[in-house]
Structure formats: structure tokens, C-alpha cells
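Here it is, the structure, as C-alpha cells.
Complex shown without one protein chain; remaining protein chains in place.
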Amino acid sequence: MSGEPLLEVKNISTSFFSHLGEIQAVRGVSFYLNRGDVLGIVGESGSGKSVTALSIMGLIEKPGKIKQGEIIFNGEDLMKKSQREMCELRGNEISMIFQDPMTSLNPVYRIENQMVEVIRYHNRNLSRKKAVAQAVEMLRLVKIPEPEKQIKSYPHEFSGGMRQRVMIATALSSNPGLLIADEPTTALDVTIQAQILDLMNDLRARINASIILITHDLGVIAEVCSRIIVMYGGTIMEAGNERDIFYNPQNPYTVGLHQSIPSNLAISEKRLVPIRGTPPNLMYPPKGCPFSPRCSYTMRICLEEAAPTIRLSDTHISVCWLLHENAPKINGYSKGKIVDRYKTPSGS
Amino acid sequence: MRNYFFRRFIQSLFTIFLIATVTFFMMRSIPGGPFTRERPVPDEIMRALNAKYNLDAPLIVQYFDYMKSLLTFNLGPSFSRVGVSVNKLIGLGFPATAKIGFLAVLLIILVGIPVGIVSALKQNRPVDYFVMFMATLGVTIPNFVIATLYIYLFAGKLGWVPSFGLRTPWAYIGPILALSGYSLSFVARLTRSSMLEVLRQDYIRTARANGLKELSVIGKHAMRNALIPVITYLGPTIALLMTGSFVIERIFAIPGIGRYFVESVSSRDYTVIMGVTVLYASFYVLMIYLVDVLYAMIDPRIRFDKEIP
Partner (left out) sequence: MPSEADYFGFVSKEESQNLETLEKSLTYWQDAWRRLKKHKLAMAGLAGVISTILFAVLGPFFSRFSYSDQILDYARTPPRLDIYEVADDYYVFLTKDYNLLRVSEKGEILERIFDTNKDLERKAYTYFDARRGLEIELDFSYNLLPGKEADYNFTLVANGGDPITEATKTVFNRTYPFGSDSIGRSILVRVMYGARISLIVAFVASLANLLIGAVYGSIAGYEGGRTDILMMRFVDILNSIPLLIYVILIMVLVGNRGLWTMIIALGSVYWVTMARLVRGQVLSLKGQEFVLAARALGVKKRSIISRHLIPNTIGPIIISMTMMIPRAIFTEAFLSFIGLGVSAPMASWGTLTEDALSALLSFPYQLFFPSMAIAITMLSFNFLGDGLRDALDPRLRKG
């Protein structure tokens, strides 16, 4: 537990209203992030991680809409801010980098042009020359070789890893308090992945930023994150610190995630078991627990009613009926106290 | 990059050469020859005519002669209009065709593109619906229908404009509208859909995530990418406006190249058909070449991607 909260997300729900119906991408998600911390958000594809991040950024676009909730950043509710105020905030105090570095840079402008535009936008007194110098400095920081020369390149002349570095350099150029990294390494190969993660960790320490690291790969976040949220079907399934999630997972979904990835941390000697079935259709989310159709311990109540939030320790909560005191005892799962899910920022 | 432009230029010249060749042999393979009329022409005269127009030479010689004169931009004499060269006919028709064509292109660029952008930015709002409704009408109603309805209404019923010719400035409105109607609507639709597509791209989200104002996101980051397909379409369209003019010039009785072409089609005036075909085709090929050049300048990726060994 370090520092005071920088970001508090309270019970947000975000939907997309397509012509076929409402896609409830995020349904009542709450969490908070302390200054200087790294928060990991894991979950399968389609579990609502990106939508959560975009909601924080205020970048949900039509036909999407944040239906409810509060997003408190530095003591201010971002939901109440105007579009202009959000522009000031974005790229300045909160930055975000995306999954696919290949498509996230504008193909028709040079790196220099794109970086300088952002730098000067947030620091209008800066001369062009100084902005270029700062951009070069940032590129050097993210370990791009020969930055003075490379800055003149077009994005397509860079490899994926290099582009992601450019993205990070741009995102960090204004010393943001919060960096949201949405699967920054998914599109890269394994060695590059490690380098980028190291780089981010390194930079975080240097500029004292908080990071939200989104990934669908538990292995990626093991070393970097102080706290981890597991998402599924637009809701939080489990939250806790590294020890809780890796050594004492208390949700069948988290356990499933562990078994489906090659990991030397958890149940390493066992065979890999993919979670059977497919993620729920968010247009008609199951009325009970979203994981119930795929769970190995589905009880009747799991199909009928949303699971309660159950506190297991100071740091650890899980959303699962199995931990309810009336549920049958299963090896490896303990019992805890039901708490009000909306009032309790998960993981505190 | 210069290398690429050069190679494309040579390719274009080759295409024009192919077009001229194919056109030549197509016209020469028409049974009966250019002087076949309903009433048979006496042998004597036929022979004299053939000799005069060099039609009695072997085909291959004729071909080389034709190519040679093409190199000096000489399209030969008209068969059905005695004593008039094809160059002369084209020279006569060119000013009217060019004026109408140029104004139509201007209209397409200055109206079609902005309207498409506005429509994309106001997606699913009344403005968008209105623009798309008009544009859909524009691409579905044939230009000759637009032209005739226009004449019926404004020249016939209301008497506001002359129904033919280009004698007053007002007289230009109808031909320009009819000529550009389809392309104007198409460009508006294309700009809109291309803009919407670009706005979905990751780099636009990046620009927004970096806090850039909408003006920059749209005006700089989206615009340049969105215009790429529009430019690709515009090149050949500018050339195709000329074929559109076939009908428009006929309906509005404008003495342009298109009207001469249509007349030569019905009177089977082969040299005129051939000349105008080669001229249009070359213009078309040239426009496509220009588009490629422009394209490479707008999109840096092209210079590398399109280099096929």
C-alpha cells in the first residue's frame, strides 16, 4: 500500500448501442490505483478491458456510452469534465498506448511531425526546435538508436517493437501521472515483449508515473504489477495483489487462466488446459455469473443470480458463489464475507 | 522514387501504344470499309477513294503509317466530312468540352469532398441523411435523365434558361450539373465512407488519446488518409467526364468533342471514332498516371509497397 489514490473507478458500466441491440461491454466495474503503483488488468479477449480503459480516457465513441459510474482522477470526477478539459488532460496527465503498434501511428506523417505536434500541443510556449530536441530526447530514453536520424522516418520504416517505443516515448513526453498500456506487447514477439515491459517499468520509476497494464496473459504481469484485477464478461471476477492471484487464486476463472498459460509461477508441473467454451455474448449476458456456462463448479444459483463480492483478506476479493458460506466446500477454495461490491474498491 | 515515376510513365506510354494498336485493328476489321453505304458506290469512285485515303496499301503498312502520324499528333482526315481533318474537328469541339469539363471537375472537388466530410462528421444526423439521400439519387439517376428533366423544367416549363447551346452564363448550369451529377454524388459518398473508415483507425484513437483537438484529429490526421481513395477515384473520373459529355453535349446541343464523336459513331466515320478514342484513352491513361504520382506523394508507404520487381 503505497501513497494516496490517484484514480478511483466506481461502478462504471459502458454499453455499445448497435442496431442489433445493446452490447454491455462493461458492467459495474470498480477499482482504484495508488500513486506510483502498477495495476494489472487481465482477462480473455472480449472481457471488457479495453473498454474500461477507454472509458477512463473519455474516448468511448458513438454508439458507445458510459451509462453510469464515477471516475475520480486526482480528486476530480472525469465524467463531469467537458470535452475540451478532457483534451487538456489526455496525453498530458493521462496517456494511453495501444495494442497494435503497427496501426497506431499515422502512416502518412513522419515520426517527428507526430511527436512534435503532441509535445507542442501540451506546451504551447515551446519553440519547434526545442520540441524536436525533446522528442529526440524521449526517443533516446526509449532506447531508439540514432534518434536524431530515426525521427525523420515514417512509421512503416520501423519494426513493431520500435513503433511501440515511439508510442511510449510520445505518451510519456509530457510526464503524465498515469499511463494506460493496453496490451502493449501482445503484437510483439517474446524477446521484444520483455524489453518493452522492462522499459516501462524502468520509466515508471524514473518519472514516478502510475501504470495500468492491460493484458490477456497472466505471465506478462507477474513481475511488474503490484495489484491485479481479473476481468470476465465485462465484470471483475477477482482482485488482489500478486501473491493472492498467483498463489492463492480463489475464483474458478482465475484458476482456469492459470491452467491455460505456460507459467513457471503457479501450477507449473500440470498440463496446459484451455478453458472450454467461448466468452459470453455481451448482447444477452447470462443473468447469473457470466462464467457459469464454462465453470467446472456451476451451481444452480450461479445460473440464477449474479455472484456476491466476497472478501478473503485485506487485499483479496473474489466474485464467486463458491466462496459463499452455504456453498459446498471445494478443495483449494476458502470461505469469506460478503461485502457490498460497489462500496468497496476491489483489492483494498 | 523518381525511378518509380519514370517506370510508371513508360508503362503508361506502352498502354497508350497498345490502345492505339488495338483500336486501329478493331476499326480496320469492320466488314465493308468506311465507304460502304446503303447505295453501292461505283467501283471507280471506291477505288479512287481508297487510293486517296491510302486504304489500298497492305494493312501492316497502313498501321505503321497511322502510328507514324500519331507520333506527330496527326489523326488524319475525316472520312465523312470531306476536306476536314480529325485534328480540326477536335480543335473545334475542344473549347466547349474543356470548359464544361473543367467546371464540372471544379464542382466535384469543391462541393463533393466538403459535403462528404460534413456528412461523415454528422453521421446519422439529419444533415447526413439529407446529403446521402441526394447523393444516392445522384448516383442512381442516369445523367441523361437529369439533363432532360432539367431542360423540361427550367428551359421548358419555367423558361429560365435556354434549352440548348452555351450562349449565356446561365446556359452552363444544366450541362455542368448533368455532367457532374454522378461523380459529385459518388465523391460525396466515397469521401464520407472513407472518412468514417479512417476515423475508426487506431492512429486516430492515438491522436485523441494524446489529447489533440478535434480540429487537428480531423483536419490533419484523418483528412490526408481519407483523401487517398478519393484521389484514386478522381483521376479516372476526370477523364470519364469526357465520355459523360457524349450524351450531355448531344442533349444540350453543345458543339463539343463528344457530340462529334456520337455523330461519327452513327455515320461510321472511322477516323474520327479512332482519333477520339485514342485521344480519350490517352487522356485517361495520363490521368491515372497523375493519380499514381499524387498518390505516392500523399502516402509514403506506396513508394515502397508498389515496387514489384
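A and B are the chain letters, set down in written order, and residue numbers restart from 1 in every chain.
The rule is short, and it goes like this: a residue touches a chain if its C-beta (ideal position, glycine included) is under 8 Å from a C-beta of that chain, and two chains touch if they have at least 3 such contacts.
All values reported here derive from a predicted model rather than from experimental measurement.
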Selected residue (touches chain absent from view) among B:69, B:136 or B:168: B:136
Which of B:74, B:87, B:123 or B:148 contacts the chain that the document leaves out: B:148
Touch residues of chain A, complete complex, unshown partner: 16, 18-20, 23, 277-278, 280-281, 284, 286, 292-293, 295, 297-304, 321, 324, 326-328
Chain B residues that touch the omitted chain in the full complex: 12, 15, 18-19, 23, 26-27, 29-31, 136-137, 139-142, 144-145, 148-149, 151-152, 155-156, 163, 236, 239-240, 243, 246-247, 250-251, 262, 265-266, 268, 273, 277, 280-281, 284-285, 288, 308
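Just so it is clear, only the chains that are shown with their structure count from here on.
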Mean-CA-position distance for chain B and chain A (Å): 52
Residue numbers on chain B that touch chain A, as the complex places them: 123, 201-203, 205-213, 216, 220-221, 224-225, 298-301, 304
Complex contact set, residues of chain A against chain B: 57, 59, 62, 87-92, 95-98, 100, 103-109, 117-118, 121-122, 154, 156, 167, 170-171
